[in-house]
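Provided herewith is a single structure, encoded as structure tokens, for subsequent inquiry.
Every protein chain except one is present and positioned as in the full complex.
Order of writing sets the chain letters: A, B and C. Residues in each chain are counted from 1.
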Amino acid sequence: MVDTGKKNARILVFSTEKISDPAIDMAGLLKLHYPPTIYAISIPCSSGVKPKWILHAFEKGFAGVFIAADGSDCPYGESCTEKTGKIVSTTHELMKQKNIEPARLRMAAICSVCSESFVKQMKSFNENLLKMQGA
Amino acid sequence: MNNKLGVYICHCGGNISDYIDVEKVRQSVENEEGVFLAKTTMFACGDSNQKEMVEDIKNNHLDGVVVASCSPKLHLLTFRAVTERGELNKYNYVHANIREQASWAHSDDKAGATEKAIHIVKAAIAKVRFAESLVPIKISSIKSVAVIGGGVAGMKAAIELSDLGCQVYLIEREYFVGGRVSQWDSLFTTNETGKELVTRLYNDLVKQKNITVYTGAEVISNSGNIGDFKLKIKITPRYIKAKCNQGELQNAIDVCPVEVPDDFNFNITGRKAIYHNFPSEYPQSPVIDIKNCTRCGACEKICENVDFTQKEEIMDINVGSVLMATGFDPYTPADGEFGYNSFDNVITLPQFKRIIDLSNEKLTFKGREIKNIAYIYCVGSRQVEGENKYCSRYCCTSAIHAAIIAKKKFLNIYNFHFTRGIRTYGKQEVLYDESSRMGDIYLQSYENDPPVVTGRNDKAVVRINDILTGKREMEVEADLVVLVTGMVPRKDNSVGSLFKLPKGRDRFFNEIHMKLRPVETVIDGITISGACQGPKNIMETANSALSAAAKSYSYVSKGELELEPIIARIDKDLCTWCNACAQACPFNAIEMEEGKTKNVASINNSACKGCGMCLPVCPTDAINLIAYSNNEIESMIDALAG
Amino acid sequence: MTIDLYKELEKDVRYSEGLKSCFNCGVCTAVCPAAEVSDYDPRIVVDIVQQKDEAELEKLLKSDTIWLCGECLSCKTRCPRGNTPCYIIQALRALSIETGLFIESQQGMKQLAVKRIVGDHILKYGYCVYIDEVDTEMYPEQGPVWDWLKKNRESMLERLGTSYNKEQTGTLRKTSQESLNDLKKIFDETGATQRFEKIEKYSSAKAKELKINFSEGKDDYFKYLYND
Partner (left out) sequence: MIMQEQIKDASYDVLVIGGGIAGGEAALNLANNGFKVLIVEKDLSIGGKMILLSKVFPTLDCSACITTPKVSEISRHPAITIFTGSEVKKIVKIAENSFEADVLRYPRYVIAEECTGCQLCEQACPVIVKDEYQFNLVGRKAAFIPFTIASPKVAAIDIENCTLCGACEKVCPPKCIDFTQEKEEYRIKVKSVIIATGFKLFDPLLMPRYGFGLYKNIITSMQMERQLAPTRPFNTILRPGDGKVPCKVAYVLCTGSRDATIGNPVCSQICCMYSIKQAQLLMGALPMADVTIYYLNIRSFGKGFEEFYEQAKGMGVNFIKGKIGKISELENGNLKLRYEDINENKVKESEHDIVVLSVGVIANLDTATFFSEQQLKLDSFNFINQTDPLASPARTSINGVFVAGTASGPMDIPDSILSAGSASSEAMCYLIQKK
């Protein structure tokens, strides 16, 4: 790796095949750069993320997990946002029990063209995680 | 577990290999567990590589395949087909996106991009080890299509689908079909009028036996899926009996005391609460605008066909595919934008076209004769500050055409075009030439210095620093200022939200891929056509309508469709039937099944859409989604973390 | 101005031939030899004419601009819309003389000098440029040898095989009175004579305004223009 003098945080993104993944693809297409230590696993819907997967990621050394949620665009129904929110709060509880800062798990709705917002989210999340590392 | 895997890493002709050390990726993964062969290729999607992959799979009896290339939206299906030709079940294929999510996203950091690509490919390898052979779920598909929107796109698509043998429901929100085109007068290139074109189309339409046209109709709910959409349609009544005496009805219109702005004429004229737009339109029956009707009963007294007892109807229809043709709205300028709503002789292009159509002999507006007309281009398009960055593509030609028509129809018309560079692309260029020859004046403003409209006496003065005469400040005293407004997405796009159609950066409906799948959307079974997808002229609209019709037809023509077998699966040993999953399921796909020792959950395979909402709610972790099981996701996480 | 300049311009066939429609690509200016040595811009001229602005047209007719074109017609073969800016210039020049506006510009005023040299020479000799009229006072660039050549022109031109001043065939022959009469008739019929008279008339007024002696031939006013 190029030593840029600053290491980036390793972030796992759960993206969704029809909504947020196209936005992440478009960020690439538009060459909107973000840290290369951000990895996406694409699933059908953000309300299908199991808390144990998130915990597994922290266990394996990810500094942060980000759920790029479908929001109101979800093709599977209105309840998606609420359900994804619930997963996040449940997982936050589990994280506290394991002494992982809840701030390491974030969620935001990323629509299919929200490339810029995705990149902005990633950069700020990365910055925050780095600060937490430093602290 | 698959343990004889083939991995292919694509250069993408430089798109990937310019930023990612493809050979290094190959070397880093060739010794991964289960990898039998790892190759790089210039174009994974090219014919010769596809052939090579087929040979590799057959000769070596590979049981899993990974291609690391572009986004799966482009080529997942391509490589699944390759896998199938290699006589391996296509679900043993996993796609790794190292272009959009690595080489392009990190083109500023080659080492970082390479490192990321290695992990992405390793994760795909981890996933493909767990991949299993699956059989697509077959569902029957109803040979009928709902076409939403009865403008030229919708009508053209409906006729086409009907010709091809489909049952078609044409659903129009307004009370008359024809959409925007019926509002235009003479059209470029044929000089046929909009009314004539629309009349021609609905004459074709009504000849077809298998088209049902609903006007005043809106889709209010949608359930179901490709092959079997269940739509509820609300039909508002016309308050006029189907068969009626035209003369009486005209009298009824005449006596109506209510006058409201006529939106068919973009509010430059008024109409009654009982009205129709123009004599030959379809359906041949006026309508009572019940929102504005005072129920005075004047019409009832004259015409026995007026019927206030008619009620709103809700219809259920069942279709295999939905074709969207909902069109556009003309941009409405903000108050004060180029004098709009500040000076009363500043109007929009659609209004101007109606004025030309409605004026005889003399061109008049608000009782004043019009001689000097200033056209200001790119209003609502190519905005420097506003959110419409796109070019509306039809407006240059349309404005020039209207200017020519005005000049030919009326005496002493002087046209002044305040442009930002004329875009009469293709053969439309001849129109630009023609208008110049007729003496129209063209001026062009600098990008950051748009024309300014002020008032003087009862005229509007348009001032510009003209590029073409070397920055000279020019001004025109205009009797009429026409704002050449572009196309914007429909203000009320609720039907789009109903179907969850994604929108592009321009907020129009978005296709999957402009070149590969130009009329399909990410929502299976729903196609888009015409200006709801983005600005288009009539010819382009007709082409896209016919393309969309052919695509919708292909969804329903065979009576059967294959669906992805990616559905939820219950581990009956772990399940304790608590009902949480059934409650979470938005599709009622989970039911209780009585077992010998205990009750367990059971998935209805044809109802399950594979969203996974049931997974996180299960207290015993007894549900997994096929292809997204704990094993698959966790091993991918391991690979990405490593 | 009471006269409608545009109506007048439109009567000129060179205007309708020259201007079909201009989309301001600037190729005429880019290939124009005059534009290479001055700030002459045929595109702007065409654009102004195309805009039909009476005041701007009047300005143009009073300007030096229209007198800068060399009438080489390079523009004709290059224009993507089939215009000929040069023809438009020719029509403008004619109109400028017709309306007397030419005297408002330095370059325009010189029409008198052109008329008195080229125009008068044709009527007098049948030649635009004739050796008898070329001297080193007016054409110092000919150099002192010219004085000798001119003095000995009869024997020299004889030796060179010309028909100088003789009523026979060959170069530099004398134009017969009959031909000169025909030329005069052509000038009368085509309006050239009338135009010459207009040039004289308007120039005379201008000379009066400038308080410069005006009569005929190489008078003070001619010299004022010629030496400018």
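Annotations for the structure displayed:
Everything that follows uses one rule, which is that a contact is a pair of C-beta atoms (placed from the backbone, for glycine too) under 8 Å apart; a residue touches a chain by one contact, two chains touch by 3 or more.
What you see is a predicted model, and the numbers here were worked out from it, not measured in a lab.
Contact with the chain that does not appear here is found for just one residue of C:19, C:35 or C:60, C:35. Shown as candidates are B:547, B:599 or B:630; the residue that touches the absent chain is B:547. Considering C:19, C:79, C:112 or C:207, the position touching the chain not shown turns out to be C:79 (whole complex). Mapped onto chain C, contacts with the missing chain fall at residues 23-32, 35-36, 41, 43-44, 77-82. Residues of chain B that touch the chain left out of the display are 11-15, 42-43, 45-48, 50, 70, 74-75, 78, 152, 156, 160, 163-165, 187, 189-190, 192, 197, 200-201, 382, 389-391, 393, 421-430, 433, 446, 467-471, 504-506, 508, 514-516, 518-519, 533-535, 538-540, 542-551, 553-554, 557.
Keep this in mind: only the chains that are shown with their structure count from here on.
Remark: chain A and chain B have CA centroids separated by 29 Å (rounded to whole angstrom). The distance from the centre of chain A to the centre of chain C, each centre being the mean of the chain's C-alpha atoms, comes to 80 Å. Here the CA centre of chain B is 65 Å from the CA centre of chain C. Annotation for chain B: no residues touch two or more other chains. For chain C in complex with chain B, the touching residues are 20-24, 41, 44, 47-48, 50-52, 81. Against chain C, in their complex, chain B makes its touches with residues 422, 432-433, 436-437, 439, 441-442, 444, 468-470.
Across the complex, chain B meets chain A through its residues 71-73, 97, 99-113, 115-116, 119-120, 123, 500, 502-505, 510, 522-523, 566, 584, 586-587, 609-616, 621, 625, 628, 630, 633-634, 636-638, 640-642.
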